[in-house]
Every structure is written in C-alpha cells, then in structure tokens.
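For this view, one protein chain was removed and the others were kept in their places.
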Amino acid sequence: MNQVVTFGEAMLRLTPPNYQRLEQTVSLDVTVGGSELNSAIAISRLGMKSAWVSKLTSNPLGRIIANKAREQGVDTSHIVWTKEHRIGLYFLEQGATPRSSRVIYDRKNSAISAIQPNEVNWAEVFKGAKLFHTSGITPALSKSATETTKAAVKAAKAAGLLVSFDMNYRATLWSTDEARQCFTEILPDVDILLTTDEDTNRVFGYEGSYEEIAHKLKDTFGFKIVAITLRQVISVLRGGWSSLALADKLYKSKKRYEMEIIDRVGAGDSFTAGFLFGYLTEGIEKGIAYGDAMSAFKHSMPGDVLWMTEDEVKAQISGEDAKIKR
Amino acid sequence: MNQVVTFGEAMLRLTPPNYQRLEQTVSLDVTVGGSELNSAIAISRLGMKSAWVSKLTSNPLGRIIANKAREQGVDTSHIVWTKEHRIGLYFLEQGATPRSSRVIYDRKNSAISAIQPNEVNWAEVFKGAKLFHTSGITPALSKSATETTKAAVKAAKAAGLLVSFDMNYRATLWSTDEARQCFTEILPDVDILLTTDEDTNRVFGYEGSYEEIAHKLKDTFGFKIVAITLRQVISVLRGGWSSLALADKLYKSKKRYEMEIIDRVGAGDSFTAGFLFGYLTEGIEKGIAYGDAMSAFKHSMPGDVLWMTEDEVKAQISGEDAKIKR
Amino acid sequence: MNQVVTFGEAMLRLTPPNYQRLEQTVSLDVTVGGSELNSAIAISRLGMKSAWVSKLTSNPLGRIIANKAREQGVDTSHIVWTKEHRIGLYFLEQGATPRSSRVIYDRKNSAISAIQPNEVNWAEVFKGAKLFHTSGITPALSKSATETTKAAVKAAKAAGLLVSFDMNYRATLWSTDEARQCFTEILPDVDILLTTDEDTNRVFGYEGSYEEIAHKLKDTFGFKIVAITLRQVISVLRGGWSSLALADKLYKSKKRYEMEIIDRVGAGDSFTAGFLFGYLTEGIEKGIAYGDAMSAFKHSMPGDVLWMTEDEVKAQISGEDAKIKR
Amino acid sequence: MNQVVTFGEAMLRLTPPNYQRLEQTVSLDVTVGGSELNSAIAISRLGMKSAWVSKLTSNPLGRIIANKAREQGVDTSHIVWTKEHRIGLYFLEQGATPRSSRVIYDRKNSAISAIQPNEVNWAEVFKGAKLFHTSGITPALSKSATETTKAAVKAAKAAGLLVSFDMNYRATLWSTDEARQCFTEILPDVDILLTTDEDTNRVFGYEGSYEEIAHKLKDTFGFKIVAITLRQVISVLRGGWSSLALADKLYKSKKRYEMEIIDRVGAGDSFTAGFLFGYLTEGIEKGIAYGDAMSAFKHSMPGDVLWMTEDEVKAQISGEDAKIKR
Amino acid sequence: MNQVVTFGEAMLRLTPPNYQRLEQTVSLDVTVGGSELNSAIAISRLGMKSAWVSKLTSNPLGRIIANKAREQGVDTSHIVWTKEHRIGLYFLEQGATPRSSRVIYDRKNSAISAIQPNEVNWAEVFKGAKLFHTSGITPALSKSATETTKAAVKAAKAAGLLVSFDMNYRATLWSTDEARQCFTEILPDVDILLTTDEDTNRVFGYEGSYEEIAHKLKDTFGFKIVAITLRQVISVLRGGWSSLALADKLYKSKKRYEMEIIDRVGAGDSFTAGFLFGYLTEGIEKGIAYGDAMSAFKHSMPGDVLWMTEDEVKAQISGEDAKIKR
Partner (left out) sequence: MNQVVTFGEAMLRLTPPNYQRLEQTVSLDVTVGGSELNSAIAISRLGMKSAWVSKLTSNPLGRIIANKAREQGVDTSHIVWTKEHRIGLYFLEQGATPRSSRVIYDRKNSAISAIQPNEVNWAEVFKGAKLFHTSGITPALSKSATETTKAAVKAAKAAGLLVSFDMNYRATLWSTDEARQCFTEILPDVDILLTTDEDTNRVFGYEGSYEEIAHKLKDTFGFKIVAITLRQVISVLRGGWSSLALADKLYKSKKRYEMEIIDRVGAGDSFTAGFLFGYLTEGIEKGIAYGDAMSAFKHSMPGDVLWMTEDEVKAQISGEDAKIKR
C-alpha cells in the first residue's frame, strides 16, 4: 500500500559536464528529473511507500525514467504506457557567477501532455493512501493534463486523502493568467500548499512579508497548511535555505543552512518530500526540519534525485559539522 | 559563389558510448548529422564551395548545428532562423552482432518541418551554383517541407542547375505509397539519382540485378545518371562497399573496399559527396572512385561527418595498405 | 506473486575501460553482477515476476546492488540486510586475442558468505512461486552458505516448486572434490540442470559427446531436464552459441548465433533466464530459442545485465539481419 | 566585408581535467586559444564580421584551429598555410587557492613565428574594414613576426583603419627591454590601447593610480583611447572585474562584477572584443559596459572562447540575478 | 641509502567523480593512498631518499600501489609480497556544504593486517637512515600489525634513528581504549609526535589550548618535538591551515594559509613530510614552513599524493599570489 501518491511529468535531463555551455559541449550527462517524481523518490528513500503516476512512451527513453523510479523503490505500476508521443527532455546549463544556470525545455508533445482523465483509475491508485501530491507544472502541460489534474484532485478528496500542491509556476508553459485561473479552481481542494514568495507574487500578485503572504494564501483558499521556502541566493554557487509554515500557528526553521551548490535542481522537491514525510509521521515541526535538511543536502550532489538516507537527515538536523567523516 | 547547394534537415545526434544500449547509458555523445548536411560538408572539405539550406531554431541546439556546418566551411548564410519549434534529435545505438545498430528519431515538429516554400529565396541561393542536391528525407518531413522541396527543385532547374537526389526512404516518416507519389512528381526534374536496390524495391517495387534496376530507373524517369551503392553487410562490425553508375554506359567500381566498422552512419552521404565532386570536376569514373573511397573511409570514424582530406581520398584510391603510417 | 525466485551473491563489478589492463587503469566502470541476480533480472524484463534472495551490507555499496535489482523490477523485499561484513567485488579485465579476459574476485567475507539457514523465511519467499533457481556458486561461498542453499532447495521442493540449478563451478572458491561432494547432495532435488561440458568434466569427470554427457547426468541424478550450453570460442572477441536440452527427448538449437563480443559476462545467466522463461511459458523448444537468443544478444553490450525486451528476443529468433534499423 | 581584422597566434590548449596537476593527468582537454583569435571570435558572435590573420601548419592540428575560427563565423580566408613548422601548444593547469593557475607554453618554432611581412596582402585584407587589432604577443614571437606586425600596423593606418593594441606582455617570450623597444615603435600608430597597470608597470615602469597611468600613456603616445582593465584577484577561484577608459574624458564602469571563476583565460580578450564592438557601434560607454560584461561572463565557462550571445550581454548589463532561469 | 623510512598500509582509493554520492556513481577514479606512503612520497619528491615498508598481495591491485610508490622515487625493495590476503580499499565521497566528505573503508584482511614481526629485516631496512615514521593507523590494523609496529619502533631506536609518529586515531579500526593502551607503549620511544587536538582529545582526553596540549604531551611522554596541526574548517570546500611545534620552545606558523579545497585527503601527511624534511635539513622553523606550505597546497589537487616540487614549496612560503602564472 502506498502512503503517498504523486502525479506529474518526469523528463530526461541532459546536462553538459564541467560548467560548459550547452553550445560548446560534445557530451551530455543523462539523468532523470521531474518535480513530483523527485518528491516521490525522496519519500520512498525514507522508507515511506510512494507511487508516481505519469504517462510514458514505451521506448528506451521512457524505460530510463521508469527504471529510475523503480530503482528508488517508487511504485510504477500505475504509469500509463503508450507507443505514441515522445519523452520530454530538458537541457540544464550549470552556471557560475555572473552566469546563472539555465534550463531549456523540450517537453512539448510529451506522452503526459496527451494524458486523458479516464486513463488513470484514481480510485484504484489511491487505495490505502494518505496523501496525494502534485504541482502547478502538471496542469500546465496541456488542456487534457489540466483536466486530468483536476480529476485526480477531486478523486483524492473523494477517497479521503490529504491533497498537497506545490505552486511551481513555469513561465514557459503558460501565462500567469492561465495559471491563476487554473489554480483558482484547484486550490480550494488543496490541504497543503507549498510555494515561494516569488511564485505567489507572479501568479497572484501577493506582496508583503513571508508571514503576510502565508496568511493571505491561507485565508483566501482555506489551506490547512501553507509552507513557504526561503531560498537565499548568495551567488550562483552559494546559497542559504530556511522555511516557514503557517497552520494553527506559525512555524519557522530552527536553523538556517548554508550551501556550496553543486546542483540546485530538485531542492524544492526535496523540501516537499521532507515536509510531507515529517508532517505525516509526526507534525509540522518535523516537516520543516526534514524539509530544510533534505533541501539543503540536495544542493550538494549532481542530478535531481536526493541520494540521502534518513540517518543522514537526522545527522543534518543535529548539526553535523563540515569535517571529513571516516 | 557556392558550386553545390544542398537542402535538408540536420539533427543533434545523441549516442551512448562504448556499445551501451540507450536504456543503460548515463551519458550521450553529441554530434551533428543529417544527410544533406553530411554531403555538403564532405564536398566543402575537398575544396569545393557548398551551401546548406535548412531551418533552425535560434537556441544553443540550433547554433550547435550551424556551428558544425560553418566549422567545415559550409555556407550557412541561407539558413532560415526561427524562435519557434524545436531542433530534431536522433538517438543512435551502436550494435555488435547479433544486435544491429538502431536509431530512434525524435524529430517531429522540428523547425524545418514548418518550413514554407516562400521562406527561402532560391533564386538568390542558386546564383553561380552548378548543382542542387537533396534527398527523399526532406519532403517526408511534413507537407510544407514537401512543397518547399518541390519548389526548390523547380527553382534549381529554372536556374540551370543539375539536380541530384538521393532516394533515402525513411519508413518512420511516411508510407511507401506517400513516398512513391511524392517521388513520382519530383524525379522527372532530377538529373542524378543516387539510391540503393533496397530503397528502390521498397518504394517502386523494382526487382532484378543492380544493372536491371538502374536501367529501369533511368528509362522510367529519364535520369542523366543513376548511381547505385552496393553495401555488403558481413556483420554489424564488418562490411564491404562498391557501387555502379549508369549514364551513357555502365560504370563500375574498380575496387571493392573492406571495412572494419566504427560507425556506418553518414557513409551513403559521403558516397554522394564523392560522386558529385568527382563527376563535377572530371566525370563519372572519378565520381565512383571518390564516392567509394569516401564512403568506405567514413565507416572508420565516429560521427556522421567525414573527416577526410583530398590527399587521403587519393591515397585510398591508389591502394593505401593497413600498416601504421609514421 | 513472484513466479521465479533466485538465490545467490551479487557483487560490484569494477572494469577498466577501453581494454586497459587492471594495473594500468585510473578509473573503473561500476556495474552490478552475480549469476542468480543476472537471471532474475532477465526474467523480470520479459514480464515474469521474479525475486532475488541474498544478504547485503547496508551501506552505499549494498544499496547500489539492491537498487539495480529493483530498477529492473526484481523483488528485493526478501534480501537480508546487515551492518556487518562487506560487499563482494570483482574486477574484470576485458581482453583481446591473444590475451583472454580475466576476473579477479575480492568476495571473501561478503555478507552472503555469513548467511545462516534461518535468516530467510523460505516458506514465505516461495508463496505462489513456480520455480527456484540457484547455482553452484552459492554453496561454494562458505559453509553456512552451503547449509542455506541446501535448506533453500529442500524448502522449494517442500513448497512444490521446480528446482533449477546451474552447475557453475568456480575454482577460486573451492576444489572439485568439495564441489562434487556438495553437488551430490543437492542434485537429487534438482529438476532442471543447466551446465557446460567443461564444468561437468571438471566436477564429475564426465567425458564424451554433449548428448552422452546429458544422458549420463540425467541418468545419474534423475533430472527432469538437462540443458547444456555450447559456447564456441573463436577468439577473445568472436564467438558462436547454441545449446541442447535432454528431457523426454533431445532438443537442439534450430540456429547457431555468431557474436562480435563486447562483453561475454552474464551470457550463461541470460541463457538460463531465457530457458526457464520459455520452458515455464510454453516448453523446452521455446526455452532453447529464448535462451540462445538472449545469451547471444548479451555478448553485444557492456555489463552483466541483459538490457533486452521480449520484442527483441522474438526479432532475434526470427532472424533479424545486421543492417542498421531506423 | 569584415569590419574588424585581428592578427596573431592561436594555439592548441591542453588542459588537465578536474584541477589535476599536469604531472598527474592521463588525459588533456583540447581547446583552441590565442588572444587575437579570442577577440575576433567574441566580436563575430555579436554579429560584427571579423577576420583573423595568422599562419598555420596544414596538418590536423592546424585545421583544428582554423575550424574553430570558422565555426564561430570568423573569416579564415587570409590565413597563410604552410607544410613547415609546427602548431604552437600551451598547457594550462587550473589551480585553487593557494595554488595559482599555471601556463606552460610550447610555442617555439610555430608556423606564425616564421611569418614574413610579404606573406600577407594587407591591402587586400583590410578592404572595407574599420579596425585592426593585435597585441604585444604577436611581435614577441620572432623577429620576422615583429616585422610583420609593424608592416600590418603601417598598412592598417595607410588603409585608414583604426589600430587597436593590447599590450599583453609575455615574459616567457622576450625581455621587458625588448618589449619596450618594440612597443615604442608601434604605439605611435596605435589609436586604442588596451592594457593593465601590471603590464604598463613591467614594460614602461609607470606607477601611480590607474588614472595617472592612463594619462601618462595617452600623453606619451598620443592614443585616442586608453582602456585599462581592473581585475581584482580575491582568490584563485574568485575575482572581481571593472575597467576604465580615458579618451576625451575619463569613463568608468558603472558596475563591478563578481566572478566565481571556472576558467579565467581569455577574459581580457573578451573585454577587448566587447570594448571594440561597443565603441564601434556606439561609443566608449557602451564599450566599457560590453567589455566588462563579456569579460566577467567569460570566467564562468571552460576554454578561451566566449560562448555568449548579445542578448546575454544585454542581460548582464541590465543586472541579471543569480537565480536559475527556466 | 634512504634517509627516511616509513611503515604502513596503502590502499586503492576509489572516488566517485564530480561530487557524486557513492550510491549514484557508475565509475570510480582510482588512486593510491595511505598515510605513511603519502609522507614517503612527498619527502622523496623534495629530493630526500625515502623507503616505504608494507605488505602487499602480488596481484594487479598490489602492483598499482607499488608502482605509484616507485613512480615517485620511493624505495619499494623492502615491501613484503604475498599471494594471500587482499589489497585494502577505501571509497571516498567528496562533499560540499552541508554534506561533509565521507570515507568507507574496506580494508579488513588486507595483506598488511597479516604482517608478522619477523617478515621485515628492520636492521637491513634502517641501514644509513636517519628517521623512521609511522602512524597510529598501522598498529590499529591487527594484533600482528601492532606487534610489528612495536618491533619496528624498537629496531629504529636500536639503530639510532629518530622515531616520528602521527597519532592518526581511526575510530573504525579500534576503540579509544585500545588505541590509548597501544600508544602508551609506543610513545615513550617516539621522538617526534605529530597530532591534532581532536585526536589527542579522543585518545587521551586532553583538553585546553593547543599549547597546553602540546606541553601535556611533551611532559607525559618525553617527546623531543610535539607538532600540532591546526586545520580550520570554514566549510566543506574552504579551509585554513597553520601549525605549531613545541620543542626547546614554542614555534608557530608565520603565516596562515587559506584554501579552496579540491581534495583534503593527504594534507596531514603532507604536513608530516614537510615538517620532517624541514627539520632534518635545517630545523623546526623550516619544518613548520614546509609542512604548512605542503599541506595547504595539497588541498588544491585531487588524490592523496602531493604533486609538488621544492621550488613550489619555496614559492608558497615566499607568498605567491593568486594570479595566473605564464
């Protein structure tokens, strides 16, 4: 029985090695990434059963993605397979100050963009589960993806699951108007909202302090919990991380992490995983502690996947120093 | 002034290293390939000016392709640039007996598939040129690509150029019926047809000896020259190569090449380049000699591009042995 | 429910790239291999559920192995995890004539060598399964591994499973006397024996034609099926493959495969997988056809794992040629 | 018609990967670099036509260099090709504090060191051009290179071009006395001098503030513009960048860039390119803005070449932040 | 004649490239490392003859280690070779804040752990030597290694050598109680103790300022010299280094080094080498200067080995700046 179910797209990620620009490279590192898969993996690695629902083309590229999910213990039995369409790709250029990192998406007409609401038997998928998670990327992929996302959220509510949603606004997929309109329909069914002040500002025009934004969101949509991640961008290769959550009261990170950034992609999804895991097993305080530790740790390794064990999460929380461990 | 103009698509080619299967790789070698670009490059390297006409998305991936053409001295000033669409990709798996090599195309909705007949000023492009070359892949890309190919051929004839055409049937792009119908419209304007017995058989159902097929093609469409390449597939990693051409009389290879195959992609395009170069500078006999030498040599190096000098072509023709050269 | 259960050791395989000798390399390719895991993976990839039972140290190296099994869909829930001992390693040097390939094992004191008969609940493992497979390597690992292997075979018989056994004699693990003594105890419970004439000769001193050996084995131990693989070693980089099986009658390969060898490790295990899958789904003839195709195909890719789909198995059997496939 | 013509040596650059010392490496990354080629490339990438004049040995190494220039759109038709001599090499060790980066040159007897004044038809080369650029490295290569440089400068003046000169003193090529004597002959014909306080101090013994040095240079040699780049060396992997220029008045950078340094080689040449491009298209203010942005950006990628588009230059100038761009 | 003799284990070090976690890597960089070998190498590179005594398995892995020692000029003629046992391995994960670097040792049952006191003819080994060095790792490997270490120290004293000892406590090899008991027997024969406050605290429970610890150690065991290295851990990728030594008086570093850390392993051993070399050739002040410079420099390159020349040591001491050197 899976406790957490996530739904979204995962792509092959193609990265030029050694801080090369995409235009200059002659080889690409191949990994797998996608917001909701990243979270499902990080949750699974902590020992909580998770499933990832998506639609994939049944060719070697599609199998690479499913293999990666399966490798990490994520249930892939609900993936919809098709011989049509294609696997989404994204190219990631790693930068260094003053050159920021860049993503070029090549995900149009991917299999999941053609997903239809009736292709997934959500009732079956949600059997025994506690929480359903998706993000603002999934409905942005296509009209039928929007419909399928809405259907999934409704089905989750119907099945008594908590619904978690990461706003994740992607400007290359749709306009802020389109996003706002869609989110406005989905958010009333959402229990846990995870977001950043930047996304909230772009989509809803909210301004103010983090607390104010959290309150405004909670008040507007009636969330059970609003979690806001606070990424400090010191430079392209250095950063800081903390978060806060508003529920019955305001919760804040007890420590702030400093990061030497090897690869920041997937860090938000790692926070989501840690927050949900912590919340489901104990409560919001643990959610923040796990989410922060996991997000900060993610920055230290290449790829979207958080290769971390729960022992390592605990060590981070209890303040592991920077000395070599033998 | 370019002497040869070619028209078609080039893609990023992504190849798993070391005979890995695509599904198992964690990195991909990035090169550039496309039938008509490959030929333009091989011609340019022999010192004959060539241009390649195509349509590319103006992002780093599109620039990689144009850079490669330019690097090899090919005139890229007639490429149509767009901010829309995408760059075509193809994944190549190198095999070893009993596993044949495989290509997975991901070229749908590429920039050139959206090309429109009026986007290229063919009269301008053909100024001073002697020969226009394209292949059966270009019209197969989309309806507007079919129209543009036809327009290009007509314009070439109008400008007094020789028209060369490689039949290159691609089953993943269209049916044999579609191909036959299209080719039947184009071929009457073609002077030089390059093909294989396999493609002729699939598209036109021709059977018989190579000579018979050549005669049938020449009689049906009124070609000036029909060149047929004879690839002997000994195993995945070993092959033989020769060719014949029918014009005023039948010309045959004076030697047959044996190949230890490192990468066979682009070999046919190298034959085309050598044949056209030889024919334009001297005649059919030289065309066959250059075409064979260049095609055989192509098998010995990775990538679609034939990295060869004319001195090396001559050395092959005069029978260079297999000893190390210091 | 798993249909096939295998039991044995898997190791990290460390291979110098590009035909380097181990002594000269500065990097090692990391893959995972082990006879019974290799077979479980190849079976799982064909869509038949399989489980692999083993004992692993719970550190990153142990997780690499379990991840690989899981990635390929193999059930890893019966693995025994420990904080003690170590993960076995093997170093593989790829040769070229006249230098044969070499393996250096570094597997002493690995976790599975410390396995105890009572650490696996075989009754639970075998629920719903049809066949149990192990090889002569597993009991050779240690005394307690011998005991556990015997217990597993007994439990499999008790649960009504077919028992399959690959003789796989490893001279670095024990003497032929030790092997013979152990096998003599185990083989009476075995239904399907897979072996080579070389192993049979070394362990039991059998000589004669393949058929004679098969008959002698069948008569002595009362096997339901004896399958003998016939590997022709043409050179280090070229080989041939066929097989035969003796059951109610003698079955022989309908075709012989020629191979250009990229990596021959795991080919025998791929035969085993194909043979068992074919036999379980249809019968011995299909077993031989699948076993041969899968073993031959394995030679064409690096690593122990057979990255193959059932469509590809069928294409091999129906005689796919060596031409590139687009 | 080329607007800018540069003249100088380019070499193969051989770099040990991953901060290895040269003595410990077993592979070398191959790129192309040379001060005047670097500038010609960066100018060409902004859409301004440029040519690079040099002398190369016609072997694969020489072709690598010409290919790279051509790939970037630089006119290579004025390169002098020879079968004699060799291609210059330089080995670059990337350091990390407290180990500074090191260059070992192996450029003696390179083709360009044998260049003769009459080998280039400068009148032809300069047709339609606006500016000629070279650096203090070119005359330092040999006596005949000194003569050819002087001839080029004279021809440029005669043809009505602006002459730009980067002092670039190289202690491994000649003494400060030799350099001063040579520069003293060349500089009176120079319109735009680009330099650093360090080089000015070593060659001319000038001391004082940057402004004082600029004034002294301008007064002594009658330059139209003196541009001085101000590199702040924070550590081996961190730096800051700004510049100033003295012409009709003193111009200063409006912002200072901070850099996380991936590879600092070619940054000065990128400044030159940006400064000249900005100056030629608008004026000194734009020259400084472009030069600074391009130099700072260069630090963020491996190799001598600045892989940058004009859109990216503009984004830097308008203050792009360090966040990932999707 | 060797001036310095060291004794200990060296292992193959297997490192995932590019900050990957061990669990995610598919290749491992192979280098050689071991505290006493590292020091012997760094001493040899300065021109002082050194020998390294150890026990190795005579297979390719063992030869890799001996080759590396020999490559660096270290006398390997006293190594004890065996066909038994195995070569120790260690896996190193390079971290980035907040993930510290990690070592997984796989060194149990290595050849040297089976060394016997009578396998080395210490009298022969020490002929003409001035100093014997080992560390707290060697006796920790096994009981017979403890005995052999003690025998070596006794033999060194008997032969009139100085004895140098780096405390190097390794918690994965033995408990602090075991270490303390063993060290208490060995230290009275030691002339030069090299340690950190962390190790002293863990083994002997000493607390206080560095000077107090140095005094306590000197007073308790009667050392001639106590050298304490002061590593400042700013972050995983940044650090500071200085040291002090107590002998007739207290000596302190004249400068503190800042490091951008590429690889910190072997830095302590480099200090040891520099300190001993400086002390033996001139005195403690030079020892500190060389030790600090060498340790700081070590951080800037991958691998355990310090690839440095004496000219470079001197340049560091005299304050080489961070600018590129051409």
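The first chain written gets the first letter, and so on, giving A, B, C, D and E; residue counts start at 1 in each chain.
We adopt the following convention: a contact is a pair of C-beta atoms (placed from the backbone, for glycine too) under 8 Å apart; a residue touches a chain by one contact, two chains touch by 3 or more.
In this text, all values refer to a predicted model and were calculated from it rather than measured experimentally.
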Task = In the full assembly, spell out which visible chains the left-out chain is touching.
result = B, C, D, E
Note = The missing chain sits against chain C at residues 18-21, 23-24, 95-103, 105, 170-172, 233-237, 264-265
Inquiry  = Take the complete complex as the reference. Which residues in chain B touch the chain that isn't displayed?
reply    = 17, 257-262, 296-297, 299-303, 305, 307, 316, 320-326
Key: Absent chain, residues of chain E that touch it   = 67-68, 70-73
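Definition applied: only the chains that are shown with their structure count from here on.
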Request  = Averaging the CA atoms per chain, pick out the one whose centre lands closest to the mean of every protein CA shown.
outcome  = A
Chain copies touching (chain D, chain E) - same or different residues, decided at half shared = different
Winner on C-beta contact pairs when A-C is weighed against C-E = C-E
Inquiry  = With centres defined as the mean C-alpha position, give me the chain A-chain B separation in Å.
reply    = 44
Query = Do you know which chain A residues sit against two or more other chains?
reply = 21, 23, 67
Message = Please classify the inter-chain touch graph. Allowed labels: line, ring, star, complete, other.
response = other
Task = Can you identify all of the chain pairs that touch?
result = A-B, A-C, A-D, A-E, B-C, B-D, C-E, D-E
